[in-house]
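A single protein chain has been omitted; all remaining protein chains appear in their positions.
Here is chain A:
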Amino acid sequence: MTQALKEQTVNKDWVTLCGIQDLVANSGICALVAKPSEQGEQLEKQIAIFSIPDSEEKVFAVDNFDPIGKANVLYRGIVGSNNGEPIVASPLYKQQFSLKTGTCIQEEAEIGAYPARIQDQAIQVYI
């Protein structure tokens, strides 16, 4: 456990992952979330966080793991929209994933999508 992770403030299930200054408009960043497994082990999960100022939600959080390319890269994808649905396109093979539902638009695949919000300059994700 690194120092940064220990400092994560857990408020019920809304987890603060970073500050508003860490966001890059219309692009993604990645954060590590500590999460206990059912066996009580401490596991870590990579979450991609996207900032889209022009959207209603402003911020989105999904799994960083690309289930098609099988690598932790989604936060490095290009964000945009497909028929109004906010999406991120994987930088590996370009499939688009809905930032709202995590569903892949071109193929049978899905990633986790989590509610996210900006709370007092902090970026929180509900996990």
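One rule holds for everything that comes next: a residue touches a chain if its C-beta (ideal position, glycine included) is under 8 Å from a C-beta of that chain, and two chains touch if they have at least 3 such contacts; residues count from 1.
By definition in this document, contacts and distances are computed from a predicted model.
For the chain of the complex excluded from view, the name given in UniProt is "Nitrite reductase large subunit" [choices: "Nitrite reductase large subunit", "cysteine desulfurase", "Sodium/proton antiporter complex Mrp, protein F" or "Multiple sugar transport system permease protein"].
Counting over the whole complex, chain A has residues 2, 4-5, 8, 17-18, 22, 24-27, 29-32, 37, 43-46, 49, 52, 54-55, 63, 65, 67, 69-73, 76-84, 86-87, 89, 91-92, 94, 96, 112 touching the chain that is not drawn.
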